[in-house]
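One protein chain omitted, others in place.
We just call them A and B in the order they show up, numbering each chain from 1.
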Amino acid sequence: MDWAQLWEIVSLPDNIPIVFLLVLLPFFLWYGLRQAFANDRLISRLEVDSELAKKHHRKIEPFREGWDLKVYVWPYLLRIEFLAAVIVTFVLMVWSITLNAPLEEPANPNLTMNPSKAPWYFLGLQEMLVYFDPWIAGVVMPTLIIMGLIAIPYTDKNPLGNGYYTFKQRKFAILAFSSGFVLLWCVFIVIGTFIRGPGWMWFWPGETWDHHRLVFETNQDFHEILGLTSQPWISLVGGMAVGLYFLVSGWICHRFLVWNDFTQRIYSQMTLTQYLIFQLFMTTMISLPVKMVLRLLFRIKYVMVTPWFNI
Amino acid sequence: MPDDPISEESKKRGKISSVIVRIKNGIWPFIEKGKEDLKAAQNYKKTQVWKSVFRHKLDDTPRTRSLAVLTNVFLHLHPAKINRDSVRFNFTWGMGGISFYLFFVLTITGIFLMFYYHPTKGQAFADIMYLENDVPFGGLLRNMHRWAAHAMILTVWLHMLRVFLTGSYKTPREFNWTIGVILLVLTMLLSFTGYLLPDDQLGFWAVTVGTSMARATPLLGHEGPFGPELGMTAFNDVRFALLGGSIVDANALLRAYIWHCIAIPLILSALLAVHFWRVRKDGSISGPSPVVLESEMKKKYKV
Partner (left out) sequence: MPKKIVKEKNKAEKWKIRRRNFTYACVFSFLGANLLMTLRFFFPRTLFEPKTSFTIGSPGDFGFGIDTRFQQKYRIWVVRNASRLFVIYARCTHLGCTPDWVQSENKFKCPCHGSGYDNEGVNFEGPAPRPMDRAKLSLNPQGQIVVDVSQLYQCSPGAPCNFDNSEAYLTV
C-alpha cells in the first residue's frame, strides 16, 4: 500500500476539488434524501388519515396557527445570504492562502506529460474515450448529455414532487438521475483523478504509478469473434448488434415505465414523442456501462465497424 | 463742541467700541449659521444630501422593510416577502446564490488579473510568474481566481442536483431548467478557456486534447465520420474555427482570452438575467411546497 503515492495524488492542488466533491456530494445527497424520507413518512401518514390530510400544513418544516406563511426578505433572507457570502469568502481566502494554483513548465508542443489529463470536470469525458471513439465520446455523448438534461422537464410527466423532496413519489426519476450524474459522471471523475495513472493505465489506490508497467491487453472487434472478414457483412452484423442492443434496452426501459399502477398512470399521459425521446436518452445512457462491460470483461473493442465510423 | 478733548476721547472710545460692535453684529449671523450647520451634521439623516441618495427612512417598519428591497437596484431581484421555509438552508442549500456570488468574485479577480496579463505566446507564461513573484498580492489573487472557478463548478453541479431532487424543473419551471443547463455548459466552457491562458503544459495539453475532439466531429471535423467527404480539411473544419489555425498556437491563445474574458461572460450574464427573471416570474423559489398525495392527482392520470 503506497501511502506516499496516495498522498501525492490526493494533495495535488488541482485534485483538491475532487476531494471536496467526494465529501460534498455524498453529504448533500444524504441531506436531500433525508428530507425526502421525512416527507415520505408524512405522505404515508396523510394517505391513511384523510382528516389529518385536510388540516395539516403538509410540510416537514414546523408551522403553527397564526404564523405568517411569508416572511420579509429584509432581514430574514438577506441576512442568511450575507452569512453565506461571508462563509464562502472566508473559505475561499483560506484556500487561496494555503494552496497555490498549479503552474507547470511553459507550453512545449513537442513534449506531452504523462499522464496528460483534462481538467477534472472533463475527466468524465476523458474516461469515456477508453470505450468510445473521439467523435462519440467527445462530441456525440456530450451533446446528448446536454440535450438529455434539457429534455428532462419535457418528458417527466409525473406531477408529484413539484417543490418538495420525495423519494417514494419519484423513485424512477431520482434513481435515473442519480445513476447518470453520481454513478456515471462523478464516479468517472474520481476514476480519472485517482485511478488512472501514466498511460491512462488502471492503478488501484495505493499502487505506485509505474510508467513502465507493461500492459497485455489485446482487444478484438465483435466481427472478428464471429470470424467475418469482409464488408458489407461486417457492417451489417455490427448494425444488427447495435440494433439488438437498442431493442433489448428499450424493452427494459419500457418495463420501468409500466412497473406498477402509479407509473402506469403517468405513462398513460405520455405522448408518443415524449416516449421516444425518453427511450432515446435512457438507452443511450445505459449503452455506456454496457460498452464498458463488453470492453473490460470480453475485451471487445468495436461492436460495429464501417468504412466511415466505428462504434 | 467738536474739539472738546474730553468728548474727543470719548468719541474715539465710542468709535472703537462702535466698530467692535459693528464687527460683532456682522459676524454673529455667521456664527449662528455655523451652529445650525453643526446641528444638521448631527442629524445627518435629515440633510438634503442624505435624502437625495437614500429615498426612504431606515426605521424598522413593514413599509421600510419592503421598500429596502423593492427600491434598491441591487436587491430588487428579490420579492418583498417569501415563503418562510425557503429562507432555511435545508431546502435550497443556497447553492444558486453561492454560484452567483462566486461568479461575481471571479469577475472582480479576473479584471484585476487582466492588468498584468498579455495574451501572447511567451509573454503569457512570464506574466503569470511575474504576477506570483513581483506583484504584491498577485499570487493570492491568482489563487482566488482559480479556486473560485473550481468551487463554482462544484456549486453549480450541486445546485442542479438540488433542483432535480426537489422537482423544481416541473411546470411552470421547465424553461428555467433549460436556461440552467445552458448556464452549466457556459460555466464549464469558461473554466476550460481560462485553463489555457497561463500557456503552461497543463493548459496546453488539456486544450490540445479538447480541441482534438473537435477534429472528430461528425460532418464538421476533418477526421470525423463523413467529414472528409464534405470537404473538411485541417484548414477549414470546426477545429480550425475554434483555434484560428490548424495548431494550438498564438491565435488559439488570443481567442481563448477573448472567449474567456468578454464573449462568454457577456452571454452568461445575459442568460443569468433571464434565469433570475424566470425564478421570479415562475413563482419565486419553488418550495418547500405542501406535499400532494397520489390520490389528489388529476382525473386524467387514471389508468
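In this text, a residue touches a chain if its C-beta (ideal position, glycine included) is under 8 Å from a C-beta of that chain, and two chains touch if they have at least 3 such contacts.
For clarity, every value in this text was computed on a predicted model and none was experimentally measured.
Visitor: Using the contact definition given at the top, list the shown chains touched by the missing chain.
Guide: B
Visitor: Which residue among B:116, B:226 or B:276 touches the omitted chain?
Guide: B:116
Visitor: For the chain not shown, which residue from B:94, B:119 or B:138 touches it across the whole complex?
Guide: B:138
Visitor: Identify the residues of chain B touching the omitted chain, counting contacts across the whole complex.
Guide: Looking at chain B, the ones touching the missing chain are residues 112, 115-116, 130, 134-138, 140-141.
Here is the rule we go by: only the chains that are shown with their structure count from here on.
Visitor: In whole angstrom, what separates the CA-based centres of chain A and chain B?
Guide: Roughly 29 Å separates the two chain centres.
Visitor: Chain B touches which residues of chain A in the complex?
Guide: 14, 16-17, 20-21, 24-25, 28-29, 31-33, 35-36, 39, 42-43, 46-47, 53, 57-61, 67-78, 80-81, 84-85, 88-89, 92-93, 95-97, 99-109, 111-113, 116-122, 125-126, 133-135, 137-140, 146, 149-150, 152-154, 156, 158-166, 169-170, 173-174, 177, 181, 261-262, 264-266, 268-269, 308-309
Visitor: If we count contacts the way the header does, which residues on chain B are in touch with chain A in the complex?
Guide: Spelled out, the residues of chain B in touch with chain A are 62, 65-66, 68-69, 75, 78-91, 93-94, 97-98, 101-102, 105, 121-122, 125, 128-129, 132, 139-140, 142-148, 150-151, 153-154, 157-158, 160-162, 164-171, 173-174, 177-178, 181, 184-185, 188, 191-192, 195, 198-206, 209-210, 212-218, 221, 223-226, 229, 247-248, 286-295, 297-298, 300-303.
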